[in-house]
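Here the complex is missing one protein chain, while the rest keep their positions.
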Amino acid sequence: MPDSLLTLTGVTKRFGALTALNAVSLDIAPGEIHCLLGENGAGKSTLCNVIFGIHPPDEGVMSLNGVPYRPAGPADALRLGIAMVHQHFSLVPDLTVVDNLLLGQARGILDRRACAVRVEELSAEYGLALAPFARIQDLSVGERQRVEIVKCLMRNPRLLVLDEPTAVLLPPEIAALIDVCRRVAARGCGVMLVTHKLAEIKSAATRATVLRGGKTVAVSSNPAEEIGVLVRAMIQRELGPLGHAAEAALGLSDPTPAEARAAERPHDIVAQIDGLSFLDSQGVKRLDNVTIEIGRGEIVGIAGVEGNGQSELSAILSGMLRPTGGLFSVQNTDLTGRGPHDVTAAGVGIVPEDRHAVGCVTAMSVAENMFLGRLRAFSRFGLLRRAAFHRAAADLMQRFDVRASGPGAAFSSLSGGNQQKAVLARELTLSNLAFLVAAQPTRGLDVGAVEAVYGHIREACRRGVGVLLISSELDELLAVADRIVVFYRGRIVGSCPASPAYRERIGVMMSGQPA
Amino acid sequence: MISAESAAVFIGSSIRLATPLLMGGIGELVSERAGVLNMSVEGMMLTGAFAGAVGSWATGQPILGLAFGLLAVLPVALLQAWLSNTLRANQIVSGIGINILVLGATTLGYREIFGERSSDEIPGFGKWAPPFLGDIPVFGQAVFLQVWIVYLGLAIAIGTALVLRFTAIGLAVHAAGMEPRAVDKSGLSVRGIRYGAVTFTGLMSALGGTFLSIGDIHTFTEGMTRGAGYLAIAAVIFGNWRIGRTIGACLLFGAATALQFQLPAMGVDIPNALLIMLPYLLAFLAVAGLVGRQSAPASLTVPW
Partner (left out) sequence: MNRRYLPGPGILISVGAVVAAVLLGIVLIALIGVSIGDALDAFVDGTIGSAYAIAASVNRSVVFALVGIGFVFANRANLTNVGGEGQIALGGIAATAVALYGHVAELPLGLSFALPMLAAVAAGALWGGLAGILKTRAGTNEVISTLLLSFIAVWLLYWCVQSNALLRQPMTNSATLPESLEIPDLTKLPLVTADPSLPLNIGLPLTLLIAVIVAMFLTRGTVGLRLRAIGLNPLAARRAGIATERYAVAAMLMAGGLGGLAGALMLQGDQYVLKDGFSSGYGFDGLVVGLLARGSVTGVIASALLFGFLRSGGISMELQAGVPSAVVRIIQGIIVVALAGAVYWIDRRGTSR
């Protein structure tokens, strides 16, 4: 084994009562691709931030090339040759690629031309195609990620950390990214690839470390062969066996239909989406003539790489966005262009994609969040009847197993899973619920919460509610949905039954080719 | 018909009246581009006007007055920067507070220092016309014979435009207002950039203020800026956060002010109040979206 580049010994990081990292030890060698695996909340991002100098560790030591490494901030990390591509890009949208690369690098008068030349060199060397003078706001997500990577490479780093780089990419883009990682490693740079998807490790990793609950639970120097061991280490839980959907979501088992699902149900339509289109303010077609019918008790899954019109679709269906063309009706009530209030009144439940931005007001209480749209039921002369209000909330919390100190607890004090359960409780208890739109309902949740969320959605289905399930996790859709519709660039590329047999075909459709 | 003479006088006084706005406006532009809505331009200008007057009166040297004005604004600018960056205070509230404080302090200071001598003229700068330009018939003297600070202001405006466009500093300032996270991740200090931008606003505003007191009218009066600082902010908004358009807005506002003196002389009867109101009305129409699409820096007023 080559000499270690970066070594972590017993690193512990606490946030209040939470121990995010518990005595983690890890080493990365030059020229290797070291995969850091773990579920959401396992401490991966915290570890990255410790390495990159954003959080100082509470205990433990780090050393870089055998020299103690104690970064006071990202500036120290950068100076010492550690570069990081964050999950959230930090690019200035109205500047060009070159200007973004020069930010913080150049001094004095900008030499944009020389930078453009350097970009082209790096592009050629690592296979990262980039137009140096394109504006960031005009680039796709994959291209923006390339800008971030080039930004790191321009510093000639000794260690490149990539935090969940594949979450936003198309399958061919993932392959290209892995290729870039290999080329970077081949030049003697250490690469740390953080992920919770397993396919990537197989093809890329030279070593892997698994985090669970902030602890190192497995290390492998031959990850491609030991993938089963790593996965079990990653998701093992104290409580009960895993649900089927959760297993499928992690790629642990092949998703097979949980119960016999009839390919063709008697189609008693609850929701009709007819030729829906949306042009954004720049005139870009985000949604193009989308037609879907959802039957009673049916779960229709929307598959596709993120950013292909799914967000616009769910925004339109929830009344937050006015379509520029087409119709949307639920149980023969036309809801096209109607506001959220009317949509809710028509019996449409919405689990928004971005829980914190749209689904709740984190600074308000659980009860207030549950009934914000139904305050009239608890008011007299415009004043709130607190006691009745809290009783009703406590009742819902019990039915949906929302764990909090009480109805008056701040929503922000709840875990992600409990927040999502509270949102579901609100949306699934609409008195006339007929249609549920759930966008990425399990994102960021732990395995137990994922099962609970799907349990509630299936339960609603049995009551005859039609469900539109939007998810970027194909395996999840295959396990839960009845039928899958694939989106690409705002259009429906095709649809098929939700069966693992169609996995390859769906993958092809996700990249835009009709199958 | 408007005679060439009166047109020349009008242009000359427009430029003269636009100068304090221009300096405050350029300063404010930089700080807003960096993400700080600096409402204390008014107070900063007043500080400059007062300290410039005191310095010039005490030493008899207007240039020392200017230096004194620039020096005196530093604590005000640093207070604003500290409040809006380090303490993450509401930028509007802290700015208004500083304006109240400065108005009180300069009024008190003026009474204490000048007292009965308040009608005395304070030594100020003379006027100067650039060679050749000053020799143009009719226009030469009326337009180009100005206090040299006017030319300094123009030079700084052009310099600022070049720095914003072509240098690393300009890039960092723009990014700090648009996407501060990118600045932070690139290893630069968002707070440092914003401290610098606010200090620059302070210096520019003080320069505009000293122009008012010892450049233009050679005396100090209580609250003599009379909302020029707010007008400078309006100019930045009207200029859609672009430097060229901001300069244009300042000149327009200067011209509107000049009309107050010009029109009655020409026998045109337009209510004075309407002309004084005009710049605010124009700026209001601009922010109301009636003058093209507005594109404020994304992180304006958001502390880092």
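Labels for the chains are A and B, by order of writing; each one numbers its residues from 1.
Methods note: a contact is a pair of C-beta atoms (placed from the backbone, for glycine too) under 8 Å apart; a residue touches a chain by one contact, two chains touch by 3 or more.
Since this is a predicted model, take the numbers as computed values, not measurements.
**Q** Tell me which of B:Leu78, B:Ala105 or B:Val302 is the one touching the absent chain.
**A** B:Ala105
**Q** Taking the entire complex into account, which one of A:Glu368, A:Asp446 or A:Glu473 touches the absent chain?
**A** Once the missing chain is taken into account, the touching residue is A:Glu368.
**Q** Please identify, in ascending order, the residues of chain A that touch the omitted chain?
**A** Within chain A, the residues that touch the unshown chain are 318, 320, 339-341, 344-345, 350, 352, 357-364, 368, 372-373, 375-376, 378-379, 382-384, 386.
**Q** Which positions on chain B touch the chain that was left off?
**A** On the chain B side, contact with the omitted chain comes from 37, 79, 82-83, 86-90, 92-94, 96-105, 107-108, 111-112, 227, 230, 233-234, 237, 271-274, 276-277, 280-281, 283-284, 287-289, 294, 296, 301.
The criterion applied here is as follows: only the chains that are shown with their structure count from here on.
**Q** Using the touch rule from the top, collect the residues of chain B that touch chain A in their complex.
**A** 166-168, 171-172, 174-175, 178-179, 181-188
**Q** Using the touch definition from the top, list the residues of chain A that touch chain B in their complex.
**A** 74-75, 78-79, 86, 88, 90-95, 99-100, 102-110, 151
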